[in-house]
Each structure stands twice: as C-alpha cells, then as structure tokens.
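Other chains of the complex are left out, but the ones given are in their true place.
When the chains are written out, they are named A, B, C and D in that same order, and each has its own residue count from 1.
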Amino acid sequence: LTGCGAGGDPLEPGSEPSGDGETIIVGSAGFAESEIIAQIFAQALEANDVTVEFAGQIGQRDVYITALEDGSIDLIPDYSGNLLQFFDEDSDAKSSEEVFAALPDALPDGFEVLDQAEAEDKDSYNVTQEFSESNGVTSLADLANLDVPLIVGGNPELAERPYGPQGLTEVYGVDAANIQFVPISDSGGPLTTAALLDGTVNIADIFSTTPSIKENNFVTLEDPENMILPQNVLPLINSEKASDTVKEVLNAVSAELTTEDLIELNGRNQGDEKASPEALAADWLAEKDLF
Amino acid sequence: MTWVLANIEQIWSLTLDHILLSVPPILVGFLLAVPIGWLAHRYRVSRGVLLTVCGLLYTIPSLALIVAMPTLLGTKILNPANLIVTLTIYAIALMVRTATDAFDAVSKDVTQSATAVGFGGWRRFWQVELPLAGPVLLAGLRVVSTSTVSLVTLGALVGMSGLGYLFTNGYQRNFATEILTGIVGTVLIAIVFDVVLVILGRMLLPWARVDTAARRNAKTATTKAVTA
Amino acid sequence: MNAIAEAVAWIGDPAHWTGPDGIPTRLAEHLGYTGLTVLIAVLLAVTLGLYIGHTGRFRGISIGATGALRALPTLGLLTYLAIAFGFGIRLALIPTIIVLVVLAIPPLLAGAYSGVESVDPRTVDAARSMGMTEWQILWKVEIPLALPLIIGGIRSAVLQVVATATVAAYISLGGLGRYIIDALPVRDYTKVLVGALLVTLLALALEGILILIQRLTVPAGVRATRSA
Amino acid sequence: MITFDSVSKRFPDGTLAVDDFNLTLPSRTTTVLVGSSGSGKTTLLRMINRMVDPTAGSIRIDDDDISTLEPVKLRRSIGYVMQNSGLLPHRTVADNIATVPLLSGVKRPAARTQALELMDTVGLDRSLAERYPSQLSGGQQQRVGVARGLAVNPNILLMDEPFGAVDPLVRSELQQELVRIQKDLAKTIVFVTHDIDEAFLLGDQVVLLKTGGKIAQVGTPADILANPADDFVNTFVGADRGRRALRIEQVSGRQVVVDGTGRIAGILNDGTPT
C-alpha cells in the first residue's frame, strides 16, 4: 500500500494484489481525519488479506457519494448524522441510536453502513472565550438576541447545509440579515482557527475533534435543539464488497475507536509532529492490539 | 527537512503519480497538435478557425474544465482521464499555434528546392518539413511541458494524486514545509522534463545547434508560446 | 448543452444580480484583482523587460527565471504564502496578488524584452549615430516599435490572470472563482459552469478591448510593414 | 535541346507572368535569361522542370513533350541551383550533395563517394563534408548547391540567380568556376540573372526579357552590345548611361580605359586597337 491521496486508477503504482478475493477501494473525504480513519480501515483489511486500493482526499460528501455510486471507491468512513441528512433531509431522528436506525432505509440500494463507533466528530460552532463572556453567549439559542453582527466562518459548503447559516435562522431564530458567511476552504483547520482568533470571524464551524478547540479555550456553543445531528464514525460500504471478513474486520475497528482517539490522532497529525495518516493508522492499530 | 525525510516514501509515490499524470497530456497534446498545426499552416481557411478555437480553449478556467469532464466524457469522477484530457486540451491549445509557426518558419526556399530536386509530397513532409520544424516544435513542447507539470497540481482539488496533494493537505494542517516540498518537487519535475527534452533535441536535431536561423526561430517561438 | 442552458438561465435570473454574492459584485471583485495584478506586474515586468531589451544585460538569467516562474504551481504558491507568512485569510489579498503577479510576469517580461530585441539593431544603431541619447532611443524608437509585442504580452497576461484569479476564492476572497470553489465541493455543475462561462466571457471582452488598443497604438508605419 | 513553343503562364491570381514565349535553347551551351525583377525569368526556368505548368503552349526536351513526363522523375533528372542555395539545413554537406541519388535509390556508400568527388569538381575542400550548411560561407554554400545540381549527372542544369547573394569578389570567383566546369562538362545550362555583366560573361546565348517574358533581344553578348535592338536594350546594357561607352586616356604613362560615367574600367593591354 503506497498511495496516499491516489485516485483508484490504472496508473496507480504499487497496488499489488495480496490474498484472494476482490479488491476494495477505500476512499476518504477531503480532510485529514477522514483520511486517518480510512487508513485504519485499509490497513486493518490488508492485515486480513483483503486486497486494498486507496483513494485519499477525494472531496466533500457530494463528491465521494458520487464516487461510491459510480464505483470509483467501495468503502469510506462517514459520519452518521450528516450521512442521514444527505439522503433524507426530513428525517426527525435526533439521538445517536435513532440516526443509526434510520440510516439503512435512507441509504440508496446497494449501500450499507456497518457498526458505528463510539467516536464522534461533528460540526460545532465555536466562539472565543472573550466573545462568550462579553456577549454572554454559551449556546446557539443565545445568538438570536445578540446585536453584534455574526460573522460565521466555515467550509464553503456549510452555506448549503441545513445546520449552516440557514439552520441558525430556522432553528434558532437568528435574523438572516445579521449573519455574514465567510468561506474558508480548510475544513475547520488552522486558518479557520486563526480567523476566529484574529477576529476576521466571530463564530467558526470547527469539527469537534479538532485539538485547537481545547488549545485556544474556545467555547463550543451548545445545541439544545439538536440542530447538528450526532455524528458517529461508521463505514459506508458498497454492499457487494461487504463480505463477512470485511464486516468482521471493520466492526472490530469501530468497537475500539473513541472520540478521544480521534482528538489524539488529529493532534499528532496537525500539531508539531505532523505524523502522516498512514503512520497514525499503523500506530493506532498496534496500540489497540488489533490484527 | 526532517519531515521530508520521514515522509520521503509518500513524497516519492506522489512524485511518480505526478509524472504519470503529466506525461500523457504532454505527449498526446504534442502528437495531436502537430498535424493540426500543419493543417493550419497549409490551408488558409482552416488557420483562422483552428487558431481562434485554440485561443478560446485557453480562457476556460482549468478547474471548471476538470470538473465538467465526467459529464462530458461519461467517465467516473475519480478517473485520471478527467485530468489528463483537460490538460491535453490545454496542451493542444498552447501547442497548435507553435506548431503552425513551426511549419511557417520552414524556409520556402528549402521546401521549394526540395520539390525541385524531386521530393514527392509525403517524403518531403517527413524528411524535410517535419525535421526542419523540429527546433520550433521543441521550443513549444518545452513550454507545454513546464505548464502541464505545474497544472497537474490542480488535480489535488478533485482527489487526484500528485504533488498537489501536499498543497491541500499542508494548507489544512497549516504546514508550510509540506507545501514548500510540493512546490520544489513540481519545479524539479519541470526542470527534469525540460532537460530531457533538451537532450532529446540535441540528439534528434544535431544541426539545429549550429544553425543560427533555427536557433532564432526557436527563441521567437518560446517567446510567442510564453506570451500566447 | 442542457447544462449550458441551465447556466445561462442561472445567469439570467435577476436574483443573482444583487447582493454580495451577485454577479456584479463578483465581476467587480474579479476585475479588481485582475486590474491590480496587471498594474503591479506591468510596472515590474515591463520596466525590467525594457531594461533587459535595451541593454541586453541579464538576458540569460531572465529567460531562465521566466521559465522557473512558469513552473511554479499557482495553487502551491498561494497556499504557501497564505500560511508561511501568516497572511491568513485576513490579508488574503496579499498572497493572491503575489501569485497572480508571478503568473503575469513571464508573458509581460518576454513581450517587453523580445519586443525591444525585435527592433532592427540597424535602426537603433542609426538612431544612436544620428545623435539620439539612450533615453531618446528607448522612448522614440524602441518602445514605439516594440509596442505590438509589449501589448501582446499584456494581452496574454490579462488572459491568464483572469482565468486564474478564480483561485483567489480558495483562500476566501471573492471574484468569479467563488462560484466555482463554492460549487465544487457540492458538485453544483450549473454554478461551476456559470463561473467558467463568466470568466471566459470576461476574458474575451478584455481581449477584445486590448486588441482594439493594440490597433490604435501600433505605429502606422509598423502596420504598413506587416501588411507589406 | 529545350524548345518553348508558344508558352504562356497565367497565375491563379491573374498575373500573366509569361505571354506567348518562343525559344530554342541549344544543347551543351549556356543560355542566360536576363531581365529586371518580375520579368518572368524564374517562371520560365521553373516550367522546364514542371515546378510550374504552363497554361498554354508546350515545352519539349529533345523530342519529349514534358507535360507527358512524371514531374518527380523529371525533376530528379534535371539539376537545379537557386539563390540562397536551398540546401537542407538539417543535412551535412555530403548528404546534401547526395540528396537526389539517395532519393533515387543509390546506396549510401556509393552516393557518398560520388559526393566527395563532386566536392572536388566544384572546388570545395573534402574536409567540409561533415559540416552543416550554416557552418559554411555564402560562397561555399553556393558551391554545394552547384555540386548537388550536378549529382545526378544531368544533361540539363537550371540555375536561378545562383550567385545573387554572395559578395562581388566571391561572386566573380564562382563565375569563373562555372566557366571552368562548363568547359569540362558541357551541360545544357539555363541561367537566370538580372546582372547584365554576369549574363555577358556566362552566356553563349543571352536572352533579354521585358515584363511578361517578352523577348527584347536574343543573341551572343557581342551581338547585343554591338547592335542593340532598341532603347530598352540600350538602357539595360548600360550603353545609354555611358557605362559601355568606353574611351581611352593616358595616365602615368599607361593607357587607361574610362567609361562614359567617368569610372576607370581598366588598363589597355594592347597599345594599338586592332
């Protein structure tokens, strides 16, 4: 397994077959955490003699779902709530269990999800400690009464999401005219953090497992209405490829993966160590004594 | 530097992918542009149309073209063909003009005299016009090669492996070293390609080095291609 | 075709002609980046090009440098500058303009120095032997005669900058690239196409204007030579 | 023998380059076509090897109407030398000379040997064989051009201002060389020039052309000088400007010949006119 961010392609070097059975192409979404989890999936499968190809950092959900549908990839780590919302906007599932239970019906034919992990990583709205204190804001529900203009930073596609600016308006009654959206194409990464710190934005959508939230003492705003659905990590897979071995392996992975693990892995990836997803996945598997 | 050494394997594999994505557009673009350029050189009518179309193609933002490819070609969205075809189109757009100039630059005296001593049409093309167009074609190919290698990095935005991955990934991680590595790698590939082309040119066109007219033509062609 | 019809309909929708994400705003932003870039790049590159062309100094170096600049991947340079120098997204305009200027320099530089070099050395020699000072030679002989190539360089620089200014959106600026970068992650092809169409149209419009300027500024005697 | 029989050529754009041209060019002699720019010299020459086909009339070589001959084959059997030599810049001198033999299927070593011999014939050092044309002086290039023209040992040699682009000293050398070669080989040479001095030096038969390929006068150089047919000829040969009107003056004890413009043409060898 060499490729990292390689498209599943005829040019892909070094994807030599190992073991029998079909090849599974593991994809990842266009941000680092997804790639780390995908690497864990891939390495776990390989350790069990499944032939794996890797296609990292494909893009956002709309893109990788298309990739799944057209067969460019077979397996990708996903997040339960957003996945459900993607296929069923009107679902009223709220809790983690409800969401997971609703998924099989929502998914198009030919795809299924395997067991979900305890690990969760969801969009979260964050403000600086100072902003929180001076405006008395700790929850999304407090935003409606605020007379400060809200400058929301997040990935460009947040603008289109139900939990994006329009969700703030519809669910929490924030005046749409009072919200300004700043697209930052780093998936809630360091630039978003920087933008929040230097005041370019005053609310930032950052994934909940991002280490910078703790490091900077950001205040994650509560979401009493559960506008942002639970987002447990789970494998989304093409049913044809979901052999018993594959299911067993991936379920074993999910059983071990925790939110703390994600925070730690992300920290090692983005912090000073700059460890590669490949190395992180190997470390995690070793640490959990899996395969 | 430590990061580079620690990740050398990944960087190398990205480099290989980058090269594999760069070579087909350069080669195919060249091979298609030469006959098109010849047509434009030979027939006045086709010239205007061909050159205008090529000019137009060049104004389409590359990202948009890559994204539109699966719809246009019916390919899967992660198919490297999407990127390769896009870059081939740019290569052709850039190369056709140079190829036209290359055939235009072949001295009329020489082709006339070749005809006069008894070269038939087909033979004249292969043995006289094509080799004499060589230095200018090479100049154009060098420009195409450089720009293609640089454009392959855009593939990273649509999930294509290559050194561009280091840009998006480094950007997300706020990691300048990684991005710099990608930049240096891309420039190195471009330089290596260029050196290979120059050496190929010396082997295939030994006369061009001593021929001042050929060198002047090649120089003009480079300028024209750069300012195309 | 259908996609294009949808894109045209999108553009035609009055709702898309107002507000901060409306076409006029994006167009103005795009033109702003382009104008600022070209202004800076022309000041730098044309001046340098005229100097190189007039004195013949640093010619080799500058050709090498233009080649290297062309090999620099735009996306990499952009993300690198954004991160390495802490411009963040607050001062995103700075890295964006730097990157676009880097892109614009090769054609401008090549156009300017090759323009001056293309002036018949005997004409320059005659001018000098008649008693023109070096400044007079530059202003009264070299620049007017180099003008077609200088403007050619500007044309191509503008074209490339317009097409590439779309990347500004990648580091959170506006411009027509916003349509493409925003629509890309959600695969909103119509909007991507809208972005591409608008960019291409803008490029064509600017191209037309510059061709007109070229017509108006090229000395009549030089035109006579060309048609002769 | 080459015979032009009522030959006309109108180009597609309407230019009537040659209008009803009749002439016989005897074998084994040099015929020079001379006339100012645009008079149709090149067009006439190129009709002989079918680079241009006449729109009316016929051209015969010995007794074959050339319109019945296959152009490519015809061209390979006729030597052609032009201004700026028209050498292939990407081939060495030896390969350039051997171009036509190689095209016609002569084996490489044989063609090469012959090329080297031809270099001797035209007075080129064999050490230049591996150079490219751009590495030669203008005069040397023209010699290669002549050698190439002779390579198929053709009966006919067409030369279109072959020495027009070289400087006067070299030009005069090349002219002498051609006179020498022609003395040895006795080809049927058709030579185009607009330099009347060159025409008078090289031509056994000189054809003075006006626009449209109209013949102003045909004859030997002496004929033309002694009995110019009309004013046009007079002007062209320089008689009216005095360049041909010579007189003798005494300078430093020697007889100097001076022309009508005041220029000194030379020294009289033979004290008394015969």
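Remarks
Keep in mind that, in the parts below, a residue touches a chain if its C-beta (ideal position, glycine included) is under 8 Å from a C-beta of that chain, and two chains touch if they have at least 3 such contacts.
The shown structure was predicted, so the numbers you read here are calculated from the model rather than taken from an experiment.
Across the entire structure, the chain copy numbers work out to A x1, B x1, C x1, D x2.
Here, only the chains that are shown with their structure count from here on.
In terms of C-beta pairs in contact, the better-connected of the chain pairs B-D and A-C is B-D. Mean C-alpha positions place chain B and chain D at a centre distance of 47 Å. Residue numbers of chain B whose C-beta contacts span two or more other chains: 156-158, 168, 171, 174-175.
Taken in their complex, chain D has these residues touching chain B: 46, 49, 51, 72-73, 75-76, 80, 82-91, 99-100, 103-104, 132-135, 148. Considering their complex, residues 2-14, 27, 30-32, 55-59, 63, 66-67, 70-73, 185-187, 189-191, 194, 269-270, 274, 276, 278 of chain A touch chain B.
Across the complex, chain B meets chain D through its residues 107, 109-110, 112-120, 123, 128, 131-132, 134, 205, 207-208, 210-214.
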